[in-house]
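A short worksheet on the structure shown next.
Removed: one protein chain of the complex. Kept in place: all other protein chains.
For clarity, chains are labelled A and B in written order, and residue numbers in each chain start from 1.
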Amino acid sequence: MKNWKRSSLLGLEDLSKAEIMTILETAESFISQKSNRISEGSLLKGYRIINLFMEPSTRTRVAFEIAAKSLGADVISITGEASSLTKGESLKDTALNVQALGADAIVIRHSSPGSPLLLSKIVDVPVINAGDGAHEHPSQGLLDIFTLRQKLGDVKGKKVTILGDILFSRVARSNLFGLLTLGAQVTLAGPSTLVPLEFEELGAKVTHNLQEALTDADAVMLLRIQHERQSATHFPSLSEYSKMFGLNKSVLDFMKKDASILHPGPINRGVEIESSIADSDKSLILDQVSNGIAVRMAILYLCSNVRKKI
Amino acid sequence: MKNWKRSSLLGLEDLSKAEIMTILETAESFISQKSNRISEGSLLKGYRIINLFMEPSTRTRVAFEIAAKSLGADVISITGEASSLTKGESLKDTALNVQALGADAIVIRHSSPGSPLLLSKIVDVPVINAGDGAHEHPSQGLLDIFTLRQKLGDVKGKKVTILGDILFSRVARSNLFGLLTLGAQVTLAGPSTLVPLEFEELGAKVTHNLQEALTDADAVMLLRIQHERQSATHFPSLSEYSKMFGLNKSVLDFMKKDASILHPGPINRGVEIESSIADSDKSLILDQVSNGIAVRMAILYLCSNVRKKI
Partner (left out) sequence: MKNWKRSSLLGLEDLSKAEIMTILETAESFISQKSNRISEGSLLKGYRIINLFMEPSTRTRVAFEIAAKSLGADVISITGEASSLTKGESLKDTALNVQALGADAIVIRHSSPGSPLLLSKIVDVPVINAGDGAHEHPSQGLLDIFTLRQKLGDVKGKKVTILGDILFSRVARSNLFGLLTLGAQVTLAGPSTLVPLEFEELGAKVTHNLQEALTDADAVMLLRIQHERQSATHFPSLSEYSKMFGLNKSVLDFMKKDASILHPGPINRGVEIESSIADSDKSLILDQVSNGIAVRMAILYLCSNVRKKI
C-alpha cells in the first residue's frame, strides 16, 4: 500500500491525511467485498494475532477478534489483570513473552497512557493500540470518521461537535486528531469541569453552551457518561447532566435537520441521549459498530503487510 | 430442506412432527458422516456465529461452540452478565449490537423466558434458544429425543417418564412438547410441590408415586436436582428427595428390564441417581452428550440455510 509504511498503529495524533485515507479506503474495500467473506479469509492465513487486554473490554476485544478471524488469522485473547501471564511481571516482560509465543501482531488495551508505544519499542511485531488510558483509542476514532464520511462525504469543512466528558476521553482525543487532520471543524462541548478551555490549544473550539455547540453541527459525537468513574468534584449528578447536556427532543429544535448522531456505545438511554433519538434515522450508532469490523481489518492488514515486507 | 422453513429455533412447542423429524434426520446424517469431519467443515465456512450467554453455562455453550466449529463457522462467545457489552444496556440494544458485529446467527441463553423470541423480532439473523429461564431448552429436548430414538426406534406409543423438578424445568417442558408431538405417552413425576396436577392440561399424565411413574416406562428422564436454587417451601431436603424419588437398585425391581435412563447432566451421584445405575448399560447419559453435538450442528445448519435462501 503506497501510503502506508507503519507496522504499528499507536494513535491518530501523528498520522498524515494520506495515512488516514489509506486506512479508510482499505476498510471501504472490505465492506464492498462483504459478500465474499471467504476470499478475505486468506489474507492473513497462518498469522497469529494476540489480543492483550489488560483492562476490561468486551466490545473492542470482540471486534478485533472478529476482524482477525475474518482475515483468516488465528487469534488468542489474553484478558484480565489477574492473568498469570502478567502476575508480578512488568509490561516489558509480558510483551517479550507474548512475542516469544510467536505473535505476528499484538493488539493491546492497557490503563496506562503510552503503553502501546512502550511495547512497540520492545517487540518487533506490529502493535495496535486498542485504548491506552486517557490517551488514544485510534481504531474507535477511525471507525467514527469512517462512519461520518459514509454519511457526510468528505469531512473537510464539516462541523463536528464532540459532547460529553472530554477531559478523560481517549475516544474524544483520537477523533479530535483525526478530524482536524482531515480538515473538519471540531467543537468540544460539555460541562466546564469536563471540557477545559485549554483544549482550544489543540485546534478545536470549546464551548459549555449546548445550543452553541449544536446549532451548526453537521454531526454530534456523544461520549458515554461513565458515571461509575466520575469523581464527585467533576460531575454533579446524572440527572443534572442529562438536563443540561443530554440530547432530547427539545434540543433537536436547534440542531440542523439532517445532523447525524454518533455514540461509541453502550448508550445510557435517558442520560446522554433520549431513547427515541437513539433509534431515529439521525443515529449512526449501529453503523459505527458494523464499520468497526472493516476498519479493524484494515488496520491489521496494513500493519501486518508492512512487517511482511521487512 | 423441504420440511424446514424456520430461520430461528425458539422452542419445541410450535414445531410440527415433520419439522422435528427433519432436525433429527439431519443430525443423524452428521453422525453417520462422523468419519469425515473435514467435509462437514465447509458447510458453514465463512459464517460468524455469536454465542450470547447471559446466564452461566459451560456444557451447552461448549457444545454449541464445537457444533459451529465442526461446520467450519467462526464462533465468538460472549459470556457473563457483567460483560461490558451489556452493561447498562437493554437486551434490545445488545441484540442490535451483536447483529451489527456481523453475526450470521445468534445462540442465546438468558434467564428471562421469551428473550429469544424478543431477539428474533429485532434481528434479521437466525436466533437459537439455548435455554430461556423456565421456558424452553429446545436443543436439549431434541438431543434427548434423538437419543431415545436411537434406543427405542420410533417413540410413537412409547412410555416416557420425566422425573424430578418439573415445575421450573425448561428441559422438561421442551421434552414434553417434542415427545407429545411425536406421539409418545409422557408421565411427569416427582413430589407434588414440584409436579402440580395442572401439568395434565399439557397432555401428560401426572403422578407423585414413584412406582406408578416407573412400572411401565420404556425410558426415564431424570432432571438434575438444582439444590442450590430450591426454595425451602418446594423442597424438603436432599436426602428426603433421594429416598423418595432417587433411582436406586430397589427401584429397578419395578422397572422394565430394558428401560433406559437419561439425564441432562451434570449428575448428582447418590441424589437423583445411584452411582452404579448411572454407570450401567441402562444409562444413555453419555450418548446424550455426544448426540448433542450432531443435533446442534443440525439446528445451526438448517436455520442458516433458510436464511441464505432469503
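We adopt the following convention: a contact is a pair of C-beta atoms (placed from the backbone, for glycine too) under 8 Å apart; a residue touches a chain by one contact, two chains touch by 3 or more.
What you see is a predicted model, and the numbers here were worked out from it, not measured in a lab.
Colleague: Where the complex has a chain not shown, which of A:101, A:197 or A:244 is the residue touching it?
Modeller: A:101
Colleague: Among B:63, B:160, B:182 or B:277, which residue is in contact with the omitted chain in the full complex?
Modeller: B:63
Colleague: Out of A:78, A:148 or A:293, which residue would touch the omitted chain in the full complex?
Modeller: Here the residue in touch with the unshown chain is A:78.
Colleague: Residue by residue, what part of chain B touches the chain that was omitted?
Modeller: Spelled out for chain B, the touching residues are 37-38, 41, 56-59, 62-63, 65-66, 69-70, 265-269, 286-287, 289-290, 292-293.
Colleague: Need a quick check: the contact residues on chain A for the chain that isn't drawn.
Modeller: 45-46, 48, 74, 76, 78, 83-90, 93, 96-97, 99-102
Here is the rule we go by: only the chains that are shown with their structure count from here on.
Colleague: Quick check: how many Å separate the C-alpha centres of chain A and chain B?
Modeller: Their C-alpha centroids are separated by 40 Å.
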